[in-house]
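These notes concern the structure reproduced below.
One protein chain omitted, others in place.
On to subunit A.
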Amino acid sequence: MTERTLSGIGVTPLSGVGTVVWYRPDADLPEPPAPVDVDAEAELARFEDARAAAEDELEAERERTAERVGEEEAAVFDAHVQFLNDPQITDGVSDAIESGLPAEHAVQETFTEFVEQFENMGGRMGERADDLRDVRDRLVRVLSDGERVDLSSLPEGSVVVAERLTPSDTAQLDPERVAGFVTVTGGRTSHAAIFARSLALPAIVGVGEELQSVEDGTEVVVDGESGDLVVDPSDERKEAAAAAADVDIRHEAVETADGVDIEVAANIGTLADLGPAVDRGADGVGLFRTEFLFLDRESPPDEDEQYEAYVEALESFDGGRVVVRTLDIGGDKPVPYLDLPDEENPFLGERGIRRSLGPDADLFETQVRALLRAAASADGANLSVMLPLVSTVEELRAGRERFESVAADLDAEGVANELPEFGIMVETPAAAFMADQFAPHVDFFSIGTNDLAQYVMAAERGNERVSELGDYRQPAVLRAIDATVSAAEGEDCWVGMCGEMAGDPDLTELLVGLGLDELSMSAVTVPQVKAAVAETDTADARDLAERVLQADTKAEVAEILTLDQ
């Protein structure tokens, strides 16, 4: 059979090979019986029971999603519970039952009316229509003891193909058994896409109606990078995809071809990111963005909750280092319960360490207590902490003194604690210029390239009009990195990098050549970077770095890097 290719939107840079399992949750209901046969009272009771059962399911899925994916994604289930108990819905269903319909048909009719209403309104309302459909299908399934594909126990190597996957659906998928998924509808920011990224599953969304022509049991290759779905793939295609899918994962530490250790770690925001980080072979965590523990909630996490989170991260890696960045709030990360001022230039305003030493001193103290305690836990020796957005030596000293004075308080209270390895983020030009002054006071630097590029080039992150300028391949950014690494040479200070640049396998050789000891990135690209490290020879890499540092334009940098490939 000859292969054919359908295209959609790839949402993860991963490939998978597997067998299509169609998931069609909304199979048609049988014709309703004649009204005289319907016992309205019994049907009303069935509806009430189903509503209670559906609510229990939703609560359970909410929990599971919060744990596996994150609070943000879990919140959609709250909306589902509200639709489930909405007076307009319950009244509508009761009326339909009174008029002689069995419960499942009454549910179908009532919800479908609202679904259509929302769909006709278009835009954001379309998403609400999806939520309503999701709740409707759940109720109908509960009522009719519905037989449908059980997403939680699919055969290994299944590629789930569906019109759409709702949050309820994705919450049930077992990432160990699923080779990927493909949907007719959806975009890069759909629930399914976010879910795929956080669990590192190959996925394509928005393929369109053509997808209906792919039958159950067909073999496919899902290329989540290009967005191509290859149906009935040739053997070569399958081998290439399978090779891309597994050669790369190395669970052991990696060294260059000539034997220099390079730590390859993952950036995490929430505890849900730990599983994928371990699965993709990260040596540890190079950046734990703790502000995510503080976002999307009504009040800040207390000391014990934070302690538990840091300990869980430490326990996830067998001896791997976990670098925790203290609160980096402000800039583009508002927190509802903090009274953050409106600033004209938030990226140049009170954020990061500036808030921790200022208005957020209490929050900072709580975090420092939790960190000092975590450093005394079983795996605590692997804990490192770093301060964000440092630009003066005074900030570094003040931050460090805070850790020391809080440690003294804990000692006085008789609470076990240890001072963890201590470092700073190098994200401001000031920190890069002054790196030689900072180096004697710290155990490590971690270069945050997203912010460093923004501040060195005075080009706002996320502003497309200046994205060329804000590129980390700009010679000025590379020189700032070089200055930082050089300043640490000869001091007892290792240098790491977190940020998108560290996760770009095309730049791994250059970064090794510049002298980075550690690279930290989103879990997805850990295997590619580990493979690139293993192929690198440090003498060649240093030579490459020297040539690149002589380049006077970004174009020239890119050219040298391409020739080197």
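As a convention for this text, a contact is a pair of C-beta atoms (placed from the backbone, for glycine too) under 8 Å apart; a residue touches a chain by one contact, two chains touch by 3 or more; residues count from 1.
Operating definition for what follows: contacts and distances are computed from a predicted model.
Trainee: One chain of this complex is not shown here; going by its UniProt record, which of these names is it: "CoB--CoM heterodisulfide reductase subunit C", "ABC transporter permease subunit", "Phosphocarrier protein HPr" or "Ketoisovalerate oxidoreductase subunit VorD"?
Mentor: "Phosphocarrier protein HPr"
Trainee: Among A:83, A:403, A:444 or A:494, choose the residue that contacts the chain missing from this document, as touch is defined above.
Mentor: A:83
Trainee: Using the document's definition of touch, tell me which of A:319, A:336 or A:440 contacts the absent chain.
Mentor: The missing chain is touched by A:336.
Trainee: Of A:45, A:60 or A:125, which one is in contact with the hidden chain?
Mentor: Considering all chains, including the one not shown, the answer is A:125.
Trainee: So that we can see where the missing chain sits, which residues of subunit A does it touch?
Mentor: The missing chain touches subunit A at positions 72, 75-76, 78-79, 82-83, 86-89, 114, 117-118, 121, 123-125, 127-128, 132, 269, 292, 295-296, 333-336.
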